[in-house]
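Yeah, one chain of the complex is gone here, protein chain that is, but the others are all in their spots.
Chain IDs A, B and C follow the sequence of writing; residue 1 opens each chain.
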Amino acid sequence: MILQITNLTKHYGGIHALDKCTLDIAPKKITAIIGPNGSGKTTLFDAITKLITVDEGRVVLNGKDITNMNDYDIAKSGISRTFQQVRLFKNLTIKEHLEIALRVDDEKLFKVLLNKVFIKEKNNTHKIKEILALVGLDKPLETYASDLSYGQRKLLDLAIAIAKPHTILLLDEPVAGVNPKLRVEIVNIIKKLKSLGETIVLIEHDMNFVMGLADTVFVLEAGRVIANGKPSEIQNNKRVLEAYLGG
Amino acid sequence: MNKKFDKNFWYVFGTSVGIIVVAVLIVMMIVDLSTTKGLTGQVIKNKDSIKLGLITPLTGDAASFGQAELDATNIAIDEINSKGGVNGRLLQLIPEDGRCNGRDATSAAQKLINIDKVRIILGGACSGETLAIAPISEPSKIILFAAFSSSPKISDAGEYIFRNSPTDNDWAPIMAETLTKQGYKKVAVVTENTDYAMGVRDIFKVKFKELGGTIVADEVYSQGSKDFRTQILKVKDGNPDVIFVNPQDDVSGALLAKQLRELGVNTPFYSAFFLSSPKAIELAGSAVEGATYLDVRDLSTNAGKALIEEYKREKGTPVSEFIIGANYDRVYIIKGALEKCSEDTTCIKNYLYTIKNYEGVIGTYGFKSNGDMDTVFLSMKRIVNGTSIVLE
Amino acid sequence: MIEAYLIHLLILVGIYSVLAVSLNLALGNTGLMNMGHIAFFGIGAYTSVIFTKDLGVPFFAAFLIAGLLTSVFGFILVYATRKLRGDYLALATLGFSFVIYSLMLNWSSVTRGPLGIPGISKPCFFGLCIANNLQYLIFVLIISAISIAIMYIIVNSSFGKLLAATRDDDIGLRALGKNTFMLKSKALMISAFFAGIAGSLFAHYITYIDPSSFMLSEVILIFTIVIVGGIASIKGSIVSTFLIILIPELLRFLNIPSSVLGPARQIIYALILLVIVLWRPKGLFGKIDLE
Partner (left out) sequence: MILAQLIANSIIIGSIYALVAAGFALVYSTNKFMHFAHGVMVAFSGYMLFLMFSILGVNFYISCFITLILAGLLGWISYRVVYEPLQKRKSSNVILLIASLGLLILLENTLMIFFGPDIKTINYFGIAKGIDILGAIVTPIQIAIIIITLVLLVGLYFFMNKSKIGRNMRAVADNKELTSITGINYRSIADLSFIIGSVLAGIAGILIAIEQNLTPAMGTGLIIKGFTGAVIGSIMSVPGSIIGSYILGFAENFGVWFLPSEYKDAIAFILLFIFLLFKPNGLFGVDKGVRNK
């Protein structure tokens, strides 16, 4: 198991956003986490990436406990994620976004300056174009993020998550709010990523969407895993149907 | 070094240098136009006039003093000009705002010296201005003549630097001596946190202790503050024989006096200068009744009285008669020097050092070898029935 | 003799352009709303003066110490305010500048309080001293050009892109594995360093410093410079320094009554600031909107 989540619990006042949530993510597979709105899916991602601090529970990545690490250290240790509301840097270009994602030691100011002055900086353009081709974002590299459409932003967000060195990819509602054509494209991208050997976890509230795509599905309700298994098993699970209809 | 770095560096360096050069040219052009073709009419009109620079705070906290300096100087210059000027040439005053700080004062001085080409600068007012101008004016042999700066540091700031205001070293020890002579042993000092007042406080404290007295309370309030009640409470708690009220200006002094009396402190208080301002008496009213203060001695001479009358008529109530008098005298001293030396500043400097018994509106005085006044020019006054009387 | 006046103004422009560009590094490039920048300028000025005058350290060492010590204060400020954002950050940094101002005013045994420190020596290097303003101008220009070039390189490096990214979306950048707190600390430390050396240049030029040079009105002056020039634009900050320093000087040549002149200058600053904020939020050369 590449990512083990044990007993994650988060309370907001009296509400259980996460309630002893336990799940294991298998490598090189697509794992879908589904559940009705408010079931704690995004909270789970936020808890894994430390955007929020949990009350109890453990997150283990590749055998390493990352529960108490800082958010950026967690990201560094191999978790890439996208956001439901994409988080882009609106005054930077597509190329700059990907360069930031690709580089690992650009925070070291003196090293950066020495490199800039004495050594030719590594040219990433080839790699960048490769990733953009993978997600199918066909815009000039110098386009500013603020000039992109909603769908293109989704793609760029995906592209930087892929570009960032990672062992696991968390996609938060990758197709929320996109048009049907782009939806199909994104599904294809995800499949392509799997074929490249990526481990993917995605959140989705639409059960039908994950059926043809995911290898394993976890169903969340009120912050608790109520069912897991192959999509076909889940589809007929009574509790799951109740949760969806009730929710 | 790689090419990219080179390009970046030269881009920035080149741009900065380029912009600087362009700006220099533009400013030069504007300056040239203004002086030769007369964008500002005054330059042409008074081509043959003798220019005097004035640096004083025209804005900011100290602006009211600056305005008084400017008004008094203008009165004197108008008088001289209406009587035909100096050796047939009119005096032209170029006032600049020093804002009571070093940077603006140096900008003003650079402008006066290099653009207007004045040879004589009246100012600065705040000691901070004068101290910042001195290193600029001194090497160019420009006369710098202050009428309001009291910092002892100015005494040895340069050969071409004069002043006709007493230094803190002159009068703060006198204050300490006076209090001791009156039999006061325990003094409370209340000081405004400004360069002048803090300088006075330090000198006063040393002298007073030397004379065997004790400082029972040593309170400071920040510039512009209007609430001194807790400082006063600490004064009261120290149970002093006498209070030395040491403000920067008349208004804060008056407010302080007012609050002292409001809080039932009836200890006699001593002060300097600020009580000569009618505004202080108007503001503080009965609170300053019986207060004793050091002031410039002879502004009640005929010339002085006439000057204050004229000032009141033309400009309103003066912030301090002392400032008006000193500024007025300053112009006349310079007039004398100009008559003798024209604009030769070395001659003026030497002439000023020879002045020993100049009869000005603030009294009869001359200059010491360090450019300070040679006479300690003070007398004790007391407020009785709302007017000040001289004690001797 | 006009040259001498211009030299004087250019020295001021040189010093203030370093100050403005360094503020822009924090404010524009990193999005740190630092209203305490003037405190850095003051710390640099006082440090340099106290080290040369009271401790007898050679100028160049004091100059660097001024930068480094200011940089330490930069770290303290960014660490203390790490949890604040928006106008609260602006206020806290403004509060910081008030605290530093009271320190300068009240720590009389070191700063001489309101009396200020007069008679500051001109810089000397291994026995060679700067003798006149032209030499000082050359010195200032060299230092400013080097400082601005360094900041230019930083801003345009991959590190600089990270700063821009943290300005645009802090959380998004952390999700990419970058420690944005360290980024901000470094940015503010660099910004403070250059503000500190600008302070040193200022003190040794004017030769007299007192706390009044580092007050609220000065904060507004350098803010105006940066905003007029344009957020995150080095070129803009430099040009704007020229404008903001020189325009009021040009006013001296018009026949405005002197009682009006001073307030008029302040009114011009305020109007320029309001006009830019209201109608041209990008400033003169900025690419990024003020938001």
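Just so we're on the same page, a contact is a pair of C-beta atoms (placed from the backbone, for glycine too) under 8 Å apart; a residue touches a chain by one contact, two chains touch by 3 or more.
Since the model is a prediction, treat every value here as computed from it, not as a measurement.
Taking every chain of the complex into account, the omitted one touches B, C. Of the candidate positions B:215, B:263 or B:303, contact with the hidden chain is made by B:263. Per the touch definition above, the residue from C:47, C:81, C:157 or C:213 contacting the chain not shown is C:81.
Although one chain is not drawn, the whole complex shows that of C:135, C:156 or C:266 it is C:266 that touches it. Residue positions on subunit C in contact with the hidden chain: 33, 80-88, 90-92, 95-96, 98-99, 101-103, 105-106, 113, 170-171, 216-217, 220, 223-224, 227, 259-260, 262-264, 266-267, 269-271, 273-274, 277-278, 281, 290-291, in rising order. In the full complex, subunit B touches the hidden chain at residues 58-61, 63-64, 66-67, 193, 218-222, 224-227, 229-231, 233-234, 236-237, 251, 255, 258, 262-264, 279, 282-287, 319.
Here is the rule we go by: only the chains that are shown with their structure count from here on.
When each chain is reduced to the average of its Cα atoms, B sits farthest from subunit A.
Chain centroids computed from C-alpha atoms place C closest to the centre of all protein C-alpha atoms shown. Centroid to centroid, with C-alpha atoms defining each point, subunit B and subunit C lie 30 Å apart. Shown for subunit A are the residues that touch two or more other chains, namely 116-117, 121. In subunit C, 153 are the positions where the chain touches two or more neighbouring chains simultaneously.
Residues 153-154, 157-159, 161-162, 164-165, 167-169, 171-180, 182-183, 186, 190, 232, 287-288 of subunit C are the ones touching subunit A in the complex.
Here subunit A touches subunit C in the complex through residues 49, 51, 70-73, 75-76, 80-81, 83, 87-92, 96, 99-101, 103-104, 106-109, 112-113, 116-117, 121, 160, 164, going by the rule given at the top. Listed in rising order, the residues of subunit B touching subunit C in the complex are 5, 8-9, 11-13, 15-17, 19-20, 23-24, 27-28, 30-32, 34, 39-42, 58-60, 63, 67, 70, 95-97, 99-103, 106-107, 110-111, 113-115, 117, 128, 131-132, 135, 151, 153, 157, 193-195, 198-199, 222-223.
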